[in-house]
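This report refers to the structure that appears directly beneath it.
The full complex has more chains than appear here; those shown keep their coordinates.
As written, the chain order gives the labels A, B and C, with residue 1 at the start of each chain.
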Amino acid sequence: MSKKDIGLLLLILVVGAVVAAINPRFLLPINLANTSNLIGLFGILSIGQAFVIITGGIELSVGSSIALLGVLFIDFIATRGMDWPVAFILILILGGLIGLAHGWLIARLKLQPFVVTLCGLLIYRGVARFYTADGTAGFAFGQNFPTLEFLTAGRTYGVPNSFIALIVIMAIMWVVLHRSVFGRYLYAIGKNEEAARFSGIRTGRIIMAAYVICGVLTALAAIYFAMYTRSISPASHGNFYELYAIAAAVLGGFSLRGGEGSIVGVILGTILLQELQNLVNLLGIPSSLNFSVMGGVILIGVLVDQQWGAFRTRRRLVRAARAEPSTEGQRN
Amino acid sequence: MLNVPETSSFAGVEAPFLSLSGVRKSYPGVVALDNFSMEVAPGEVIGLVGENGAGKSTLMKILGGVVKPDRGTITVDGIEHDQLSVEGSMNAGIAFVHQELNLFDNLDVAANVFLGREPLRAGPLKLVDRAKLREMVGSLLKRVGANFSADTPVSKLSLAQQQMVEIAKALSINSRLVILDEPTSSLPLPETEKLLAVIKGLKADGISVIFISHRLHEIERVADRVLVLRDGILAGVLPKSAIDHDEMVRLMIGRALKARTAVSMQTPGAVALSAQDIRTTTYPHHPVSLEIRRGEILGLAGLVGSGRTELARVLFGIDARLGGEVYTDGKKLGLHSAADAVANGIFLVPEDRKLEGILLDFPIAQNISLPDMPAHSKRYLVSVRSENKTAEKQRSSLGIRAPSVATRTGSLSGGNQQKVVLAKWLAMNPKIIIMDEPTRGIDIGAKAEIYNLMRVLAEAGVAVLMISSDMEEVIGVSDRVAVMHEGQISGILDKDDLSQENVMLLAVGKKPRLAKREPEGR
Amino acid sequence: ANAADKPTLAFVVNGASDFWKAAEAGVKKAQAELPDYSLELKYPEQSSVAIQQRLMDDLVTAGVKGIMVSAVDPKTSTDGLNKIASQTALFTTDSDAPQTNRVAYIGSSNVDAGKQAAEIAKKAMPNGGKCIGFVGLLGADNAKERIQGMKDGLAGTKIELVDVRGDDIDQTRAKKNVEDALVASPDVTCMVGFYSYNTPRIYEALRDAGKLGQITVVGFDDDPITLGGVKEGTVAATVVQQPFEWAYRGMKLMAAYLGGDKSGIPDNKLIIIPTVIIGKDDVDKYAANLKAMAGN
């Protein structure tokens, strides 16, 4: 863990301690389980986003993708009677294709990531709404899928399975990003795509792969979200989730210019954001202030991190200067 | 005129490893390379020289697969290609050190050297074998004489150190041809020596080298054959026996160069810039004091990482100083930003022109006018006419080769870009000008012009601080030379004591041999 | 912060809207009469199932004894609501979730409200007409029920609801939709504002176009501009629900239920507080009443 990650972890613990002191129910197993369930859902999303951000890109369409893919998933298994494993795979493939399309437009046709995914945001939301004719996709009463429900919304020894899924994905993605050649290329491309190409890296493919990973993880998250809410009104489902994912990554030390950040960081960022949401509800803060609290903490977090770095550098220099008074003495 | 041969064939008997024939590359408005043919034999060191914008880098980029030629053929091992791709070039065993540095400063040295060719661990996952990587890079670094370790982040390296990483990178490729495009442009003498030794080593191993440099004596020392480019056309080929400094210059610029710059006759005036006890962030415990007088050219020499660039940046207000004060004309300066420096007539020609010197996407005229917008505007509105007038004047006085002053600066050759950086300050009547490697990548003709210019400036009462790693330049141009060693001024040499040997002694922290008296400032 | 001292009852709405201001007043009034409980009204920060579910989960964690909820999407939230119902007393309001284990529903019927809107239209346009509706979220249950109710009510008459335009609760778009409808369909004779802010936007767009009084406006809810229009005669009438009553009676009922008194719960578990039509004659009284409620 880098210094940055440790600072973030500290912030999470301090906030947690304060909340627990005010309302001890914060530490109830049921509350921790509820919160870690959401950490699982948003964490999967944020890891996907992280892969794109590291290339210097951005994926704004995840909220809309979650709505569209969620609607399709529920429609497939609840209305069309498709076997859920088939639907599951199909949705992941669809997510991958969406990612591939974005990656292709960005890497091959050289469109700006912000533009491509902004269009995705608009288009998928519209398609999802059109698909249900602005209605809601949901399960009929009594419609149950025990295995699927256990895997997505169930708990094992009180730990939500979605959280366990996040841990597994995190471990895999950590190796991919921090130990594999592919990960190294991602960092290189994020810093300087042109130079990476001159180093013989097939940058186009790598960038597309990053968007595909993001698409597949988003699709997975879409299924988890669908099984969590069990109902999707496509006009509002997943609204602003891209901002949560981006905020988690940025809090976790990613730079939107690309080439920086770690898997541990993005997970810690997700945890902090969910902790904040939980806090607002537990401490009885007016929910109108929910957004403000979130914004305020992100800002303070980023600011402290930045200022702390600057402060440390300064202190180090001052100390170094003091360490050799002899030179100083020669001055006159 | 010289008779331009169809193909510059070499004298050896072996089959050429690589040959080009009839290659042409044009950009909008310029033909960068035309009807070019050459052959490269195994183990041959080819020196490639030519003025700025002659087409050297273009030729190399074609070999590296970065640029596609309009026509012509490239034959590698007897197989004819219309063009090479980056991979094709790598697979053919061509390694490349680009003129402009392209390292990833978010990765460490090891990752940079083997980027795209990492040693892998067994298994399907393509995981990097980090131990092996570190070991391989460590030995390469030793070979180029680097004093930093393989896991240093590149963001912590100076420009020259980065240059060494680039060279290590080229050596790391199991190559048959190494292309070095001005690798020494920011290397001081000892490192340059190491590089020349490396080139000889490569030759001994049967690896071919194409070596581009504007420092012709380096070419003289290692080249087996010299190709001279002029305006994109092969102007001449000199076999080993005929390699000669003056002949190269004649072929390059079409005439003999007049004698080196005249030594100053005047006595320097009052102190223009005085830096007292400046402490920088890299060397916080080493206060530096320095005085520059009106009308003198003060050279600043030193080894890689000795802290010269850092000092220049502090004097220009770009970097915060930890202590000390700067005075101009005896007055204390409120120096908090580059804007303050510019407002007080202190200008800096930075070391890294691509990042700091120019806006690649701006037209030449707008780059030149940028620091002096108030003078090119009326009531806050820009006067394009005044901009263009100034730019035209600078273009002709510095000989910037470009279709027009509206040309995108990024499309100029490296040397011409450097001239644009100079032009923007020269247009502003400098009082004190700091030049960090001012002739980096500049051809010999233009170099002479720039030296002349510096002399003209000095004679007009400007104080010039010239940071340079080019020993000839330091000794030939400066009135006095300050030498830095590990963040401190280890000595200042007057004209009488100025010798290559003394500069080197001070640069490594030893005492110089002085003619009359003890060195100052120690 | 001392919520732990007294049992807490929460009224959870489906999103931030002025509509719930009256409910807030009802909660307040109930609080005055229920000193042993601490009552609160909660807005989820967005109108989304996931966020509302999370809010309720957190409330349960915080130890709330009873929750009265206007579910964002009751039909498909059965499991989530049942989870809440298993840990606390759950009442539904505004839109019912009959398949859940809720204790009771207290509210009105949106279908009936739609039918009442049809009554207004029939009375205002005895010779028939062509209506366009405007709504925030076309897909939301309350919108669909109101629209359906109105269509049912108009069946067999010469009045027709030809189109309903959605605006995603963007009031700029809501107003532009009215302007565009005036351009695109010059033959409309009546406009219906299905959400509380739609009627005022219709009113203003008509005023800007100089068409006030020429086009019949049928409203829902009691935005001040809507009531003003009713009084002025430019809005035919408006159908109002009574969230004040839902909240006031609901909270008292919940307190009684938790105290062991289950007599207030009817067998069918439905407590319907009917919607009413406010026309020109009733508007003053209604407005005065509204003011009085807000005052306490």
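Everything below uses one rule, namely that contacts are C-beta pairs under 8 Å (C-beta built on N, C-alpha and C of every residue); 3 or more make two chains touch, one makes a residue touch a chain.
A quick note: this is a predicted structure, and the numbers were derived from the prediction, not measured.
Each chain type appears once in the view; in the entire file the copy numbers are A x2, B x1, C x1.
Following the convention adopted for this analysis, only the chains that are shown with their structure count from here on.
A separation of 74 Å divides the Cα centre of chain B from that of chain C.
Centroids of chain A and chain C (each the mean of its C-alpha atoms) stand 36 Å apart. As a whole-number value, the distance joining the C-alpha centres of chain A and chain B reads 44 Å. The multi-chain contact residues of chain C, meaning those touching 2 or more other chains, do not exist; every residue touches at most one other chain.
On the chain B side of its complex with chain A, the touching residues are 64, 66, 86-87, 90, 96, 98, 102-107, 111, 115-118, 120, 125-128, 277, 279, 281, 284-287, 322-323. Interface residues of chain A, counted against chain C in their complex, comprise 22-23, 25, 28, 30-31, 34, 38, 129, 132-139, 141, 225, 228-237, 239-240, 277-278, 281-284, 286-288, 290-291. Taken in their complex, chain C has these residues touching chain A: 1, 3, 16, 40, 42-50, 53-55, 57-59, 61-63, 72-73, 75-80, 99, 137-141, 144, 166, 168.
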